[in-house]
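Just dropping this structure here.
Missing here: one protein chain of the complex. Every other protein chain is in place.
Moving on to chain A:
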Amino acid sequence: MRIMAQMSMVMNLDKCIGCHTCSVTCKQAWTNRTGTEYVWFNNVETRPGLGYPRRYEDQEKWKGGWTLKRNGRLALKGGGRLHRLSMIFANPKMPGVDDYYEPWTYDYETLLNAPAQKNFPVARPHSMLSGKPMQVKWGANWDDDLGGTYATGADDPMLKGIADKVKFEFEQTFMFYLPRICEHCLNPSCAASCPSGAIYKRTEDGIVLVDQNKCRGWRMCISGCPYKKIYFNHSTGKAEKCTFCYPRIEVGIPTVCSETCVGRLRYIGLMLYDADGVLAAASAKNDQDLYEAQRGVFLDPRDPAIAAEAERQGIPVDWIEAAKKSPVLRLIVDYKVALPLHPEYRTMPMVWYIPPLSPISDALRNSGHDGEDANNLFGAIDALRIPIEYLANLFTAGDVAPVRRVLDKLAAMRSFMRDVNLGRPEQESIAAAVGMTGAEVKEMFRLLAIAKYDERYVIPTAHREQAHALEELATDCPVGGGGSGGAFGSGSGGPVPVAIQTLRETKARMQADEMSQVPGSVSYLTWDGKGMPGKATPDDVADRSGIPGAESERPVTGPSLVHAGEEEPGVPGVVDPRPDQGER
């Protein structure tokens, strides 16, 4: 048994309102550069829908992920090593920019330069690739909220087998949002497809990264990834992907997409797993067994034997403690409400989803029933085959049973908690119907509905003894390593580290109840308007009753701009920059 730790995520789709805040903040943080205009490390798809890039789930076309050979051995669906090398001069399975969308901007200048005229000037779209005027025909979320699905809806690859049952008429439709990032798989087919060996999985936290120095731009990873979450930077000629915001994770704060999620639907935590069991699990004979098989490689750190063995194998104790408290562990292993996205790709994805109950309760409510009554809901989950089969195509390779079990649990929780909230007697029978107790349901509700920041994100920091070598810091002397920095190449000069201090303060600010608990925060309570305001201390809060600063004898700790004894009491802090003006 080889125990490894994996930073993982669960998203609760019931809470996703499709606001795209995660996508936008991710883009601002990572891909707002030349060459990545069309790239969204995080995107939010409306389902049913084509997704981004269009029809990425059609593996008969793209050949992403793994497949089982006739002899039962696992092989890349896009072909083995020799086959891939023979395709190196032109990758036949690579999506073109039209499969994503051609990025564009508008010639806003026209609005400013236009002469006075009868008609309003218009800013026309221009391609960001060719610079020429273009017709905008597709985007990263073109079919948002089922827009245009009368034309494209039937092309959703996940409708295979149930296409005749899904209606796109307004009254009969169902939809939900699916935010997607890189899955940081246990068995990443992108890494396996890379001829240069540039894509690697970090041993400590399992984050999958592209070594930008080793990548040679062969583009095999792009076709190798079944989720199409590796992108080609057409400016640098290198592959780029979601980094799980590793510089933030290393200092213990969540990814940008999680941090900014309006619905607070994302959970981040560690999963321990047996790396020696991955191959066998990924080689499960039946596609529908893969969900169970993947659960089988997870190890429970609350088992003392596992914890002891993990410690013996070198996993830091605080990481094991964090793994015990992992919200992801509770959702996947304890409550079994989280499911993997497309386990049939056999990559062992590690961003899991709680399927949405809302489309079903909405359907109930729209048909005049009580959408939160347990019996109604249980009945509806059975009756509304279409959403369940669709969800099963996404999360369990088409196996309806696990999806049903999850939805039943969510339905039971909804009904049970309604009684609690309305002050009615709790009905243990509702909880018992899904094999839980009322107390367990309440615990699950707490985690799903009201868990605070540090319950949703349990992220142990990287270790100080490793800190010197953290990739983000790159503090190694470039001369010593014979490395890639310096000497007027495009890699000249060292990277500028994100200040860990700033990140720590951000986290503290998020968790603090009072501003005074935030390190580095500035107190205006004791500031008399002279000099710089001092650093906040817990005592400041106690001082709030008085007039700010009036009675305070505490010295101002910040550096003072105005020297003591200087004149001009009326204008504190202003030093006249023109001392000799009067003589002129």
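Please note the rule applied: contacts are C-beta pairs under 8 Å (C-beta built on N, C-alpha and C of every residue); 3 or more make two chains touch, one makes a residue touch a chain; residues count from 1.
Basically, contacts and distances are computed from a predicted model.
J.: Missing chain, UniProt name, options "Nitrate reductase-like protein NarX", "Acyl-CoA dehydrogenase family protein", "4Fe-4S dicluster domain-containing protein" or "ABC transporter permease": which is it?
T.: Per the UniProt record, that chain is "Nitrate reductase-like protein NarX".
J.: Write down which of A:67, A:173, A:236 or A:427 is the residue touching the left-out chain.
T.: The missing chain is touched by A:236.
J.: Which listed residue, A:32, A:203 or A:511, touches the chain dropped from view?
T.: The one listed residue touching the chain not shown is A:203.
J.: Considering the whole complex, which of A:42, A:59 or A:91 touches the chain not shown?
T.: Spelled out, the listed residue whose C-beta touches the missing chain is A:91.
J.: Tell me which stretches of chain A touch the chain missing from the display.
T.: Within chain A, the residues that touch the unshown chain are 2, 4, 73-74, 76, 81-82, 84-85, 88-92, 94, 96-97, 127, 129-132, 187-188, 191-192, 194-197, 199-205, 211-219, 232, 234-238, 246, 250, 275-276, 278-280, 283, 313-316, 462, 465-466, 468-471, 474, 476, 481-484, 486-492.
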